[in-house]
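Take a look at the structure set out below.
Of the protein chains in this complex, all but one are displayed in their positions.
This part shows chain A:
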Amino acid sequence: MAGEPAETDDAQVIPITRARSPHGSPPSEHEPPPSEPPPSERGAAPDEDGDHDHDRDRDRGLAELLAFLRRRITGEYEVDEFGFDPELTDKVLLELIRPLYRHWFRVETVGMHNVPGDSGALVVANHSGTLPLDGLMLQVALHDDHPERRAVRLLGADLVYQLPLLGHLSRKTGHTLACRDDADRLLRKGELVGVFPEGFKGVGKPFSERYKLQRFGRGGFVASAIRAGVPIVPCSIVGAEEIYPKVGDLRFLARALGLPYLPITPLFPWLGPLGLVPLPSKWMIGFGEPIRTDQFDPADADDPMLVFNLTDQVREVIQQQLNELRLQRGHAFPPFF
């Protein structure tokens, strides 16, 4: 019991917070703290420099947090015309999914140098996993592992934008509807745009067809890249196939709910909400050599032959890369199987 009062004393006297001006400006502006109380006032606290630094760091963190909260509460932040809120994305949403990226799926990236640092490009990736977690992981990968910390702008299905919460969360994290106008606009602005041309066919395919690329739609993404003259970066995502192995489909229920599919996995719907926990497969995300489109005239985007050929080329590159990366990864759930 004797130790307790000393501890509370300790907790009461935090020297550097006293030094802060009442306006809450960051403490870095006045270092060393001008009005630091003399050591005698500080009770039993040991006067060590290490302790100071620790306090100061914590203090700075606190000031930043307060400034951040103030901006959020008073609305003094910017969003772009698509509704992308970079601050919210970087400081909150990416922080929330990062543990999944680092510790659950242990994502490794290869070939990141193939993604341009400051210009527009179109990242074309395979889509899998029943729930589109691969989009989220791709976003974290390009933000965390790219030297320029690029924000990928994914083009999503219109189903996403009809739903409350999801649609607006998606806009706030920088994504938009997969349509020609939006794709062209983003690429013209020099943004890094990501697409999953397989769409629902890819993300909702049965487990037995894993790592087999589905049809690539009409190749609208290729036409957009040609119009903007930006390179196409083929991207293969390995690991998403195993997170929710789809072994069946509740078609009638899905149709009644207006969903493209309603999966049966080894865990869902048997375990209820617990079945929504993704299996911890090992992931790899690979970026291949960019396919240039600047040798074409923007008007060539209307040439169906060219667009189809280029679409096929991109598809083959991704399939090949996918096979190689899958071999490189080995077991889906190392070290067991």
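Quick notes on this structure:
Basically, a residue touches a chain if its C-beta (ideal position, glycine included) is under 8 Å from a C-beta of that chain, and two chains touch if they have at least 3 such contacts; residues count from 1.
Methods note: contacts and distances are computed from a predicted model.
Between the listed names "UDP-glucose 4-epimerase", "ABC transporter substrate-binding protein", "Iron complex transport system permease protein" or "STAS domain-containing protein", the UniProt record for the complex's undisplayed chain reads "UDP-glucose 4-epimerase". Here the missing chain is touched by one residue of A:C179, A:L253 or A:L271, and it is A:C179. Seen across the whole complex, the unshown chain contacts chain A at 17, 20, 22, 24, 62, 66, 69-70, 72-83, 85, 158, 161-165, 167-168, 171-172, 176-177, 179-182, 185.
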